[in-house]
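Just one protein chain is left out here, and the rest sit where they should.
== chain A ==
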Amino acid sequence: MASTRSRNGWAIWLTFAIGLLLSVSPMPQFMEVFRPMWLALLLAFWTLAVPGKVGMTTAFLLGLAEDVLYGTLLGQNALILTLITFLVLSLQQRLRMFPMWQQSLVILVIFGIAQLIQLWLSALTGNRLPTLALVWSAVISALLWPWVSFALRGLRHRLHIH
């Protein structure tokens, strides 16, 4: 059992690497506002699926990586992702029982809160974002949640990640 666990742990990190790539992939200017929060989606899934492996520390490290990529203050996205993971972990027992659409709703609320904090932090550090358009990405992420969830579940069953 231990061997399989250590053998397939790389799959999780691979998805995170792809998530990082997706979060900086070029998009048309008008669609930038709608960029989904890929890392947050992946983190939410893996914390629900394998809470023993992926937790707040992972979220923190990934957030730092994202900060470097985006050139924001070191720790800003780390804070956001840690917060998301914390909320998902604390709602974990209930979230697992929910049907997909209800999961999506909860995800929407959690990501929305996170984005509002993001907005607030940006305002605090002087890089003021003009609008609440930031929340759009939370909406898009919530809409993508079922698909991401199904795809990752398939991957997880195929590779027996527990």
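Keep in mind that, in the parts below, a residue touches a chain if its C-beta (ideal position, glycine included) is under 8 Å from a C-beta of that chain, and two chains touch if they have at least 3 such contacts; residues count from 1.
In this section, contacts and distances are computed from a predicted model.
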Out of "Actinorhodin polyketide synthase acyl carrier protein", "Cell shape-determining protein MreC", "Heme chaperone HemW" or "ABC transporter substrate-binding protein", the chain not pictured bears the UniProt name "Cell shape-determining protein MreC"
Where A:56, A:91 or A:116 are the choices, the one touching the absent chain is A:56
Of A:11, A:49, A:73 or A:155, the residue touching the omitted chain is A:73
Of A:11, A:49 or A:64, the residue touching the omitted chain is A:64
The one residue from A:20, A:49, A:116 or A:159 touching the chain left out of view is A:20
Residue positions on chain A contacting the omitted chain are 20-21, 23-27, 29, 32-33, 35, 56-57, 59-60, 63-65, 68-76, 78-79, 82-83, 121, 125-130, 133
